[in-house]
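Shown here is a partial selection of chains from the complex, left in place.
Should a chain be cited, it is by its letter among A, B and C, assigned in written order, with residues numbered from 1 in that chain.
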Amino acid sequence: MRIGVVTFPGSNCDDDARRAVRLVSDEDPVYLWHKSHSLEGVDAVILPGGFSYGDYLRGGAIARFSPLMSEVVEFAESGGYVLGICNGFQMLCEAHLLPGALMKNDTLRFVCKHVRIRVEQTDTPFTCAYEEGRILRTPIAHSEGGYVADAETLDRLEADGRVVFRYVDAGGVASEAANPNGSARNIAGITNERGNVMGMMPHPERAMESILGSTDGMGVFESLMRAASPVVTR
Amino acid sequence: MTDYRIEVRVTPREGLLDPQGRAVETALTSLGFDGVESVRIGKLVRMRVEAASEPEAMSRAREMCDRLIANPVIEDYSIRILDENNGDAGGGDA
Amino acid sequence: MTPVPVNPPPVPLPRPGDPKVTPALVREHGLSDDEYRRVQDILGREPTYTELGVFSAMWSEHCGYKSSRLVLRGLPTDGPHVLQGPGENAGAVDVGDGYAVVFKIESHNHPSAVEPYQGAATGVGGILRDIFTMGARPIAMLDSLRFGSLDKGRNRYLFDGVVRGIGDYGNCVGIPTVAGEVYFDDAYEANPLVNAMCVGIARADSLVRAVASGVGNPVLAVGSRTGRDGIHGATFASEELGDDTQDSRPQVQVGDPFTEKLLLEATLELLERGLVVAIQDMGAAGVTSSASEMAARGGTGIEIDVARVPVRQAAMTPYEILLSESQERMLLVAEPKNEAAVREVLEKWDLEAEVVGRVTDDGQFRVLEGERLVANIPVTGLVNECPVYDHPALESPAVAELRKSDTRTPAAQDDAAPSRRWRDLLAAPSIASKRWVYEQYDTSVGTRTVRGPGGDAAILRLDGTRRALAMTTDCNGRYVYLNPKRGGMIAVCEAARNLACVGARPLAITNCLNFGNPEKPEIYHQFKEAVGGMGDACRALGTPVTGGNVSFYNESPTGAVYPTPVVGMIGVIEDFDHAVTSGFKVEGDAILLLGAVGGELGGSEYLKAVTGEVTGNAPAVDLESHRRLVELMLSLAEKRWLHSAHDCAEGGLAVALAESAIRDPELSLGFSVDLDPATFPESEDAPLPALLFGETQGRIVVSAEPAAVESIAAEAERVGLPCRRLGSVTAKENGLQIAVGTQVVRLGVEEASSAYYDSIPARMERTGRAEDSG
């Protein structure tokens, strides 16, 4: 089971993602460089958070054109597992691997804090290690995290069970107060139609150790390990 | 080849919430400017583009917008070629 | 003085188009007659226009430390764990396990007054570069801020812009901003203070120093292109802000955090692979200071051809290129055999690099513009012979008078309900929660943040070890104003207390000395005394000064800022399981006070609220008992007897207790405390507000299981410090209660929380983007 983490110029959560992979896997994560043309045979790809190209036009807009991204698109289209976290989620939308877009937070400010998200789907390669409905405590840290899509797309996402995470309050309610950035329907993470690509704004890789305040993000990486492990056939 | 000065105006799509516009509207009102409405905030991109003709410059600019400069899910754009000598003021100015 | 060279170096001819050097022009460059004479001596002739610019920048207060150098000599800079003291890009101490911590603080006050967003952002950029050029990976930022009152639109605009600027820059580069402080006081009106501190880690055996060596080695300019931004920024930082500052300001520097991130990664890769001889940020005074300082440290010469420096704007003169303070640029020296490898790394990170000069052996800072010689200055003269001054120092009689004011009578006669005062103090912007600020900062990127902002000090783990670093910034300018010596001591002691509260052993400090115009005797008096106090405290606590920054001329038409010598302190926790946090945890826990109840009101937030004035003497400091307090806290933390610990600072005991109760909004608890004169004889005849809100130093509120109380008290007795039980942690419904004799002061938990947490957001809701008036 080899997981690759891509480094773009301006990625700053790539090391954190690699650290997270090490915590769940015996195999070292594969370092993927944006200028490369090869995914080096990995079983899953993580597009990490950060500010690729400074996010100067829109988050992820420029990174999407990196040479390696063409490989990632091809990989995704052939069913490979791709996880985009924060800036990675933005890239996936910009690259049209996921529908919709991420707009400036409705507060117009960068926001970093622990939020709660509810696991809405457990039949994905990114959440199969969780029980459905579980409420996770994870950090967010972004200024463009407001998920938008037209009503039709949103309805389709809901109907197809592709909304994977939703911002909720302590009682598990997807209230307006629990929505940190104005995301439509409190959406914090979605998958593509086929279910092999997921984007999420919260940072599970920062919630892997109790010393850092939460271990609730472990499940995302454990799921990926379980799903992508060549030995597991089910 | 000529150098064209191009201006792209990228605006939030009709119907989308524009929190920035709303914030500016509120701030203007609280500064005492009344009768201000429908404030929308977008991006303005200016550049020089080499092309053989005006239509070619336009079509290149359009391609840049489609590929990179604007995100059609949330943004519309319009392009104009600036008059070199009357650059800032542009065509339809008051 | 420099010996006259045997072969006098060639003389640059006046450059066509440059202004003629006249006495008026010399004055405009901020050089006194004496200083100009010294320039003539060093050169053995008249300077050219370009050379005048170079001297003016290097001998500005900002670069030359001419008013501070003598005074700074009094600070302790040595210790067994000090790896790098003052003089390099940043200081460094050994923290064990083979790690060095590299840290420094910088001011960006004047640029932030003119353009808060960019001023603060570029301040963060500059201090980051100082850290990573030492070969250290930056792991945390801290920010120490001062503004005028939030009741004024202009101040809200500055505050908002500065916070956004710090956040956007650090967030983008990916360095968490984990601690800091913000005070609001009219004294900072029109001259806000924006100090940014950066902390990095490196292997202790691979620190890099910026020393140019190897005659013939190429010198490369790396990073952003040079524009006309910030020309004479160093000189600008060395002037008072006047009404005309808006027009005379140099072109504003714009930060580019994305390029910074590339520079950071590329630099660390270059240094790790041993590909460079020396590297220095082009900060204040741009290429001039980095080139000449690297040469001075190496005892070499250096030659720069400005025609080869990549520029962003057309027709830049040598003068402009030499003095530009465009951001995100570095000057790098490499051996010829490594040049190709250096370029390869830079290319990998999409960075531009150009050879712009070479290291020479003649001790000259020589500047060419293509074929033309435009400056030729002895390096030692330029860098080391900047005149130093010991200005006249005299305390302002008005302040001496203030110190004698009676602070008890206003408290005794205060007829406002103490509970109202309590709530109002929790909502006072200088005391209220700064959550509005730090939620705009990425505090968890890097996955090292064990405790971010909100407690007494931030805690970051050291990769691969059980150790953690703790860090804080502190300074109460009011105390320093009223009593500069005590104020300087208190800044150090408070920082040490904050570290001790989280269970960390204080190791060393960096300081940012923000003062007014040193040529005014009352300001120079403040400076000397405050630095003296700081030095005494550092010696007593064993925390040497490994570097820092002096920012003078923080004055506006309304006067000087409070003298504000900000202390940035670093400490270490041997095992992160020993870390202590500040919030009460368990109903029924005992609450104890380490230290005395006190009741000093001089310079307190309470007195300011009641009288509108800053009067009285700063609280007394006992350095020896602070040293013991730190020892006590460390031993209690190590034994894991404490459930919480929180320092008493602004707002006194009542505020510290309330903060401990409401620290975790999801776990709000109440408390009942009794300052019974039988246990606290010192409370007998003090007015109630003094007991509640007095700012006596050296006190920590801790909570623990009732069963641990005796052991804690015994431990306190062993080190010789008072430790008495104040009361108990209760359920939220009980509220916050302090009894003194028959009087009971009460505050509801919700009321306290909303006062504390909503105060700043409510004020900032009224902020537009660029309001300019109230």
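Just so we're on the same page, a contact is a pair of C-beta atoms (placed from the backbone, for glycine too) under 8 Å apart; a residue touches a chain by one contact, two chains touch by 3 or more.
Note that the coordinates shown come from a computational prediction; the quantities given were computed from them, not determined experimentally.
This complex, considered in full, has protein chain stoichiometry A x1, B x2, C x1.
Quick note on the criterion: only the chains that are shown with their structure count from here on.
Separating the centre of subunit A from that of subunit B, both taken as means of CA atoms, is a distance of 32 Å.
Spacing of subunit B relative to subunit C, judged by their CA centroids, is 42 angstrom.
Between subunit A and subunit C, the centres computed from C-alpha atoms are 36 Å apart.
For subunit C, no residue reaches two or more other chains under the stated contact definition.
If you check the complex, the residues on subunit B that touch subunit A are 16-17, 19-20, 23, 68-69, 71, 73-74.
Across the interface of their complex, subunit B is touched by residues 57-58, 61-62, 65, 93-94, 100-101, 103-108, 148-149, 182 of subunit A.
Those residues of subunit C lying in contact with subunit A across their complex are 164, 167-168, 171-174, 256-259, 261-262, 349-350, 438-447, 449-450, 461, 576, 666.
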